[in-house]
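One protein chain is absent from this view; the other protein chains keep their places.
Order of writing sets the chain letters: A, B and C. Residues in each chain are counted from 1.
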């Protein structure tokens, strides 16, 4: 059996393998660390952090749906100060590769977060979660319009300095995801993360009211995988040189391979971890086996393979 | 046990019960008629018909996905002439309530179809499937922009005359479905059908190519139900007086009730029929039982109930 | 699209599993179906719901009827030969005696039988042999000569039970790996056998590649060819339009539903060359 080069690159940074956690689905790593060493995965993507501590929403915060789930956490988190003081040093001590996800309510908040991150060592990339409501514009999600998406990215770019790769995480709830991708690539992002959750709702037929306290929530899990594959395929088709961190319903090595063939340079695993704490490790091993079976010696040859002629 | 008034209204038309078939999921009725009399269901919504006969796409045309499926039929159909000559008279002979779904490649084609329908008796409504690629505008789907959606509806309105209710069927693949709904309501539709399929893709990891011959396909089934509920809830919130034909992943009476509580005045059953030819009948019976259990005497009291204060 | 061919015998029933035996890589399964058995003709299929009530698998799976027994000790029954292929068929193979499955059938067209005695050849690939044994019996009873040719990639994938062979005049096996019978693809052996047995009608069932090769041979020999095709089906009852094959038609290509106008179709009407169809669309 030939050996597989399983490493991948996002911007200037190299990762030992392409299986990452998904933001908000691994907390800040310590909970998973008792099931496997964090060095086993390509990177841990932390839960989106904001400037201030946030309480988040009232429960119920989740509803299981067919092959999926809704969540409405409301970006609960300790705020950037505590995060940099406690979570990052702990992750560094575990020798984990770290991608920090940031979220803001205003364009400025993203800039402030980026500035806080610029001097922090041990971080491999920043993922900009622009699927957040813009409080300055009727709560419209930044990722839904090219101009607001670009404003956020420019604010981050200006403040982050140096060569920390910027990954823009896009929402699939748009008319034309390629248009948004084009805009943020133009604004200088190094990579895209596709996809965030789809906006959904469950009504509890017993109480006859929306099940979640926040009424709507984000749909994730295998149910949305076909939407993720489509989004990744479309964006990779348009921008083959921009690395994509793919995610959405990956629960097996086969699923990860599907996103990679569509054009993902790395794959984040979210909801699958809830069903199985060691999902990321299983997925990584299954993927390596599948790639080897198919005769790939270099993982990177598989990226976007579905686009190539027969 | 009190008796339930199970009837519903779409525009000026009354239907004996609110469970319909979904366009493209019941062919033109004759195949289901061997499993139950078509008079048992509120209405049969026919497969979207175009002016000319259409071959449709090459196979594979479908892929099963977790709790869902992709389809890419390419609007195969006999064309309006054969449809009016054979399918409609047969449905009329069965005393079925008929809603005709129409589809076009240009704004004019919709107008032509509407004109052909104006004199046809036995039709209860026309559903305008605007989730079709606009050949005059880079294949952009009509339903994706307010202006093209409105152009189609206006063309239909001008040509259809009389009081045949017009139902505009919207795509969920838009940034703001309420905006599209507002535009077509303004253009004079009597009702909305929510939701059409979501654009998705499956890659066959054996061949390492997109599984469908048409590459992308429409995602339907229980997987998308939370998206349907959310869309119906949002639109009903904004336009409580516009009746909605809800659809998307309904497979049980509970599911139908969920869409009704969100704001649907009727519910179409699509993909569930593939898994169970008598799904519509089971769903209708389960729904009636649930409504009675919950103390509803009039089905219409349940419409949009999830919006009302506690 | 009203078709004259809708199988009006189809019903939906809860069918009890009354036997489930592993035979090589297949499962031979028997279901109690009562009166439904009487309506089943060779070539028909059934569509079975898989995975149970909370399954992520939402579509039925199609299986050719291997045999239908009108009156057995358990009443009417049908038999299937199931390959544990993916999750759905694996679930079915894992059913125990006494379990019930939701089954719709009989569906689709049946093999047409020659009006006069004829020399027939029945060609089956893998589990494609399943519907051919009942056909062989029928043809034999009508006085036809029945030559059967069964092929597979390797010996144990040929499904050819003893009792099935009763009605055949000759049985030829082929395997791609030479582990049984003639070494090579089934289609390679056919021309010689047609000459030898003076075949007048071909019936075939198996993978599309095999059917396509046989269609070509049938055309060369100018003999009639009925084949049972296998396209992925979402509904099995004619309402979804996913299961189509392209056939020749006055105005070009027409897509017909293999669950209603098939699975048994006239091999000479099907357009086998995918590329030509893709280009024409």
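The criterion applied here is as follows: contacts are C-beta pairs under 8 Å (C-beta built on N, C-alpha and C of every residue); 3 or more make two chains touch, one makes a residue touch a chain.
The shown structure was predicted, so the numbers you read here are calculated from the model rather than taken from an experiment.
Seen in the complete assembly, the chain not on display touches A, B, C.
Across A:86, A:118 or A:158, the single residue that touches the chain missing here is A:86. Which of C:12, C:55 or C:169 touches the hidden chain is settled by the complete complex: it is C:55. The missing chain, though absent from the display, is touched by one residue of A:71, A:106 or A:148; that residue is A:71. If you put the missing chain back, the residues of chain A touching it would be 24-28, 30-32, 34-35, 47, 53, 55-62, 64, 66-69, 71, 73-74, 76-78, 86-87, 90, 213, 221-222, 251, 271-278. Residues touching the missing chain, restricted to chain B, are 66-67, 222 (touch as defined at the top). Considering the complete assembly, chain C touches the hidden chain via residues 51, 53-57, 87, 91.
In this text, only the chains that are shown with their structure count from here on.
Using mean Cα coordinates as chain centres, the one most removed from chain C is A.
Our note on geometry: chain A versus chain C, Cα centroid distance of 47 Å, whole angstroms.
One finds 34 Å separating the Cα centroids of chain A and chain B. In chain B, 66-68, 221-222 are the positions where the chain touches two or more neighbouring chains simultaneously.
Residue numbers of chain C whose C-beta contacts span two or more other chains: 56.
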